[in-house]
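A single protein chain has been omitted; all remaining protein chains appear in their positions.
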Amino acid sequence: MNERYERGLARQREMGGATAARARVYDTLADIAPDLQRFAVEFAYGDVHARSGLDMGSRELVILGVLIGLGGVEPQLEAHITTALNAGVPPTGVIEAIIQALPYAGFPRVLSAMTIARRVFADRKLLPLNN
Amino acid sequence: MNERYERGLARQREMGGATAARARVYDTLADIAPDLQRFAVEFAYGDVHARSGLDMGSRELVILGVLIGLGGVEPQLEAHITTALNAGVPPTGVIEAIIQALPYAGFPRVLSAMTIARRVFADRKLLPLNN
Amino acid sequence: MNERYERGLARQREMGGATAARARVYDTLADIAPDLQRFAVEFAYGDVHARSGLDMGSRELVILGVLIGLGGVEPQLEAHITTALNAGVPPTGVIEAIIQALPYAGFPRVLSAMTIARRVFADRKLLPLNN
Amino acid sequence: MNERYERGLARQREMGGATAARARVYDTLADIAPDLQRFAVEFAYGDVHARSGLDMGSRELVILGVLIGLGGVEPQLEAHITTALNAGVPPTGVIEAIIQALPYAGFPRVLSAMTIARRVFADRKLLPLNN
Amino acid sequence: MNERYERGLARQREMGGATAARARVYDTLADIAPDLQRFAVEFAYGDVHARSGLDMGSRELVILGVLIGLGGVEPQLEAHITTALNAGVPPTGVIEAIIQALPYAGFPRVLSAMTIARRVFADRKLLPLNN
Partner (left out) sequence: MNERYERGLARQREMGGATAARARVYDTLADIAPDLQRFAVEFAYGDVHARSGLDMGSRELVILGVLIGLGGVEPQLEAHITTALNAGVPPTGVIEAIIQALPYAGFPRVLSAMTIARRVFADRKLLPLNN
């Protein structure tokens, strides 16, 4: 196992491990494209996410923004809403981040993201929110 | 002047005022669509940006993510890289936010955003970065 | 209740009320992000849709175009195909609007939108179309 | 010259001829991809735009919506704002169509489209708008 | 039946016939928008796909790239992964094409496409891949 892979794994562990949603996707693809999982750990986590200069939670806020802007990427939104919570962003912070996308990405993308956030919160028994 | 407009203006002032790039766009459109400027202040700033629950800098990180994910929105990227700096995100934080989009939005959108960031930094005499 | 909210509600009522699809989304989100529903009524309907200068049906045609161009926004397409019918656009007008997107947005987005239109028509007992 | 091409040309003539902006693009490409111009006339205009069931101006409103939703297609926005005017949509109708995209496509795409609209209006000596 | 339609049908037959997924979509839409199926055969296959200058498999690789770049077009990805196999692209070629999109379109779109590819491979009893 190389240094980048180790650093990526360590970073994922720091954020509560790969999410279940994410693990399921990569497990399914392991027999036809095993390198995708390796690239995700080495590049997305080892090379990029583990960089210094921006804390873990802030990185997840940027990622939420990117995913809302892209559209049509529901499984990744689910995974990163989970990761954002794991990285210490409170549920209300996730909600505010999604609302903040409204003037730039419009209602359709924001409603879709918020619906996913609600499902993640419900799965994690975070509802009702007490803030 | 209504309460939402006032709150929006106050928020913009808190972030160093509307950026020059942004002011130029709205000034140009004032004779055919003056309500766009009003909607931006009232809705984007008064209703959304001025909400509690997420600090100003974090909101700008989300917006940078959304804009990189959308693509093709260079003038707004320029405006919000400026606003992010005004909101207290250090230049290296802006750079890291843009790099963090790489695994999700790909090289083309990230290179385009970083090129704009460099121009904003140069205009503000922030180069070379000493960190 | 403020003036913008009232104007937005009146506009929605004029178009046959909020669609069932739309109501379901906002109801689901009412416990975590109630302001989204308020923003939709105040801003999307009160500030924007209720403006003069373009009739209700034409506004829905523009919205259908935007949603097809965006892609990945099926629930909103369903809601606005319904609203277009409520605003007086005949089913064939909706079909023609979707076909008109073909040279600009390509077959995938148009096929996806037409499939949703057919489902809305079937739900409203509009099939077979007799024109 | 085949029937579809003739029908497409007739349709373009009905809308005041191919716009200058559009003609320039196709002329430039005539030596490497002459079929693109033919496909545009035959398919986009002869097969699609010339269909019955939706009037010319309404078709242009749908197209404006699609182009704003797509983003990054400035030359076509310029061409179709011109065509919309030629098809009888008044300048204020074009402005309202672009504003109507705001809740769905967000400020960046709308500001970009409105800036192009203003340039088209200025080129055609339509400013100041008297309505 | 016109020449373009015949040429399009011939092209589809050469690629193993319209895929089941694609046929299902067009059959469903036959009562409200029969011209969409005709346009697909005449324009997408007769005018464009049947052109010389690039072989059938290479055309499908381009299409896979476009669909991954667009995002949110799962049914078409499924149809064209099937068509790519029919056109002689080996399963590993399809996998490599999808992986090649990674640096440009990012992980979310690539994971989504690969998940669809795996399903197509499984449906066609191509798993495990022996290469």
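In this document, chain identifiers A, B, C, D and E correspond to the written order of the chains, with residue numbering beginning at 1 in each.
Everything below uses one rule, namely that a contact is a pair of C-beta atoms (placed from the backbone, for glycine too) under 8 Å apart; a residue touches a chain by one contact, two chains touch by 3 or more.
Just so it is clear, the structure is predicted and the values come from calculations on it, not from any experiment.
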item	value
Shown chains touched by the chain that is not drawn here	A, B, C, D, E
Of B:Val62, B:Leu85 or B:Val110, the residue in touch with the unshown chain	B:Val110
Residues from subunit C at the interface with the omitted partner, ascending	102-108
Touch residues of subunit A, complete complex, unshown partner	39, 43, 47-48
Hidden partner chain, residues of subunit B it touches	71-72, 91, 95, 98-99, 102, 106-112, 114-115, 117-118, 121, 127-129
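Quick note on the criterion: only the chains that are shown with their structure count from here on.
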item	value
Intersection of the contact lists for subunit C and subunit D	A, B, E
Chain closest to the assembly centre - both centres taken as Cα means	C
Same-site or different-site touching of subunit A by its copy subunit B, using the half cut	same
Most distant chain from subunit E, judged by the mean position of its C-alpha atoms	B
Distance between the centres, which are taken as Cα means, of subunit E and subunit B, whole angstrom	39
Distance from subunit D to subunit B - Cα centre to Cα centre, in angstrom	30
Per-residue overlap in subunit C, given as positions that touch at least 2 other chains	39-40, 43-44, 48, 67, 70-72, 76, 95, 99, 102
